[in-house]
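The complex is shown incomplete by one protein chain, all other protein chains being positioned as in the whole.
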Amino acid sequence: MYGGGNVFETMKATALADEDPILLAAFEARIDRGEKIEPTDWMPQLYRKQLIRMIEQHAHSEIIGSLPEGTWITRAPGFKRKLALMAKVQDEVGHAQLLYSAAETLGKPREEMITDLINGKSKYSNIFNYPAFTWADSCFISWLVDAGAIVNQIANSKGSYGPYCRALERICAEESFHLKYGHHCVIHLATGTKTQREMMQAAVNRWWAPMMHFFGPSDKISVHSEILMKWKVKMASNDECRQQFLDMYVPKIWELGLTVPDENLKKNTVTGEWEFTEPDWEEFKRVINGDGPCNAERIAVRRTAEERGRWVREALLAPKAKYVAPLA
Amino acid sequence: MNTEALKDLLYKMADDQLILGHRNSEWTGFGPLLEEDIAFSSMAQDKVGQSWQIYKLLNELGESDPDTVAFMRNAEQFHNCQLVELPNGEYDFSLIRHFLFDTAEMIRFNHLATSSYAPLALLAKKIKGEIKYHTMHANIWVKQLGSATEESIIRLQTSLDSAMPYALGIFESSKFEKELISEGIFRGEETVKSEWLTQVKSILEHTKLTMPNIETITPVFGGRYGKHTAHLQPLLDEMSEVFKEDPTADW
Partner (left out) sequence: MILKSLDPRVTRLSIELSPDESSVAKDGLDQFETYEAFVQSKEGKPFEHAGPVHAPNEEMAFLFAKEQYSRRGMFCNAICVIKTENIKVSEYTDNGQDIYNLVTDHPSGNENESFEIFHLMKRGKQHKHEGSVLAKDFDDAMAMAKKEFQSDKPVFNVWIVKSAHIMASEDEDKDIWDTLKEKQYREATDYKAADKIKAFKENQA
């Protein structure tokens, strides 16, 4: 899983002035031809910096994202759900591993990224700062948060950086299991007993606002970056992703007799666009800056895992071990 | 075939696997290293998956369906050894338990591959590969941490010492040892135990760890007869929290 709404740095117009124009032209020509950039290729500093930031945030989102669903890992009802949730959460940890590796090829070691995460220096998808109160919350996440992530990840998998594309290809293959599993769970609750239905509806009500925040602020108010689009770092705008998500999943939610807590939500038959109540972007900012219901817990858990694992890593570290960044 | 004896055997094995798989799944997301987090989760899944298959065999023998059996019984109805229900502790304890238990598991299923009860023999063959990976994993970890730093050696030794009385409880004999052996269903706990001792010692020899003196240890028995530590019932309550909201519902 993963949230959109990457936090890109605002860029200075001068950022490209220092780059060698010949190398830059060759780099851009390669991207225009549809060829991927590989780790040892020359690349503009700005490209490297923004990619590290984006892939690192994505990786953090996977590892932190394993926590809200992990809340229910010991309580999944029945063998099939128990095994599937274990495998699903495991996959998310695996996604983090793959993405950290992709970011490492750009020159930032994994331990440095993890250190930045637990020191609160890095961002990750906002949605994972919300609590999973019931089993139905975990089902909502498995289905719809992952669905949102897939919209993002499929767009990004067509980007220009080879290692990121390779990681995303692997990830997307696994996401299809997550999506089907999540949908299966929600279908069972929504078409089940009265208690199950109510549980599911309550989860939809709780998670809808964070879900709308998931794709990041509206294009009207977010940092625009033509150069990142041109370099195929950012592949789709926040609004495009949100529209695509609504188009694919709102009908599927409705067909289960569930309602969405936004009375303005509807598809405009003339424009083909979904209309909705403007999400509360102040709340989004507040949470992403640390003041959400679970920010402190999420970071504390990662920090604890890191600290309690230290003796293991220190014991195994060969004295002459030399870290080399992954190749591809 | 002595069905009572067979069921007793199947229950204790399935309960062991379910409870340990459940415990090990608690590590998912909190492991000491991302890669190990993933590996440990796979093995937890294998255990739960194996228990599910054994409960299915029980179901064919007339017991309730696997979900009901796993999620609706109380602690005193479980036949797992107490080793598997103990809390995870730190990674050293979880690892030592994994090593001690899976070594026994490998030997047990090697024997069961020739069981006169064909469905069990078939299952034993099917899961041979999974268990092989588990012992490979356990042996490599114990060998490496068991001869690394002072801290890792002390941690593993402490965990080994505290786990050993419980590990011996794996081999608590059942009421049916004689029947199981004479009918060729299972070669019996004593046989597994003696092979296990040899195997555990042979791995520990590659480390700076000391095998506790088995002669002076009183094994912790009782689990096979429904006697458990205070940790099992809360574990079961947690595991079945959602399921029990409506056991007749389709989740």
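A and B are the chain letters, set down in written order, and residue numbers restart from 1 in every chain.
Everything below uses one rule, namely that a contact is a pair of C-beta atoms (placed from the backbone, for glycine too) under 8 Å apart; a residue touches a chain by one contact, two chains touch by 3 or more.
Please read these numbers as outputs of a predicted model, since none were measured by experiment.
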| item | value |
| --- | --- |
| Visible chains that the absent chain touches, using the contact criterion stated earlier | A, B |
| Identified contact with the non-displayed chain, of A:Gln45, A:Thr191 or A:Thr277 | A:Thr191 |
| Interface with the undisplayed chain - residues on chain B | 26, 30, 33-36, 38-39, 42, 49-50, 52-53, 87-88, 126-130, 132-133, 136-137, 140, 144, 238 |
| Missing-partner contacts on chain A, residue numbers | 30, 33, 35-38, 40-41, 67, 70-71, 73-75, 80, 83-84, 87, 90, 94, 97-98, 101, 104, 109-112, 115, 118-119, 131-133, 162, 165-167, 170, 176-177, 179-181, 183-184, 187-188, 190-191, 255-257, 296-297, 300-301, 303-304, 306-307, 310, 313-314, 316-318, 321-328 |
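The working rule: only the chains that are shown with their structure count from here on.
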| item | value |
| --- | --- |
| Separation of mean Cα positions, chain B and chain A [Å, integer] | 37 |
| Contact footprint of chain A on chain B as seen in their complex | 22, 25-26, 28-38, 41-42, 44-45, 48-49, 52, 55, 66-67, 70-71, 90-91, 144-145, 148-149, 151-152, 155, 238-243, 245-246, 249-251 |
| Contact set on chain A toward chain B in their complex | 63, 66-67, 70, 72-79, 81-83, 86-87, 89-90, 93-94, 96-97, 100, 135, 185, 188-189, 192-193, 195-196, 301, 304-305, 308-316 |
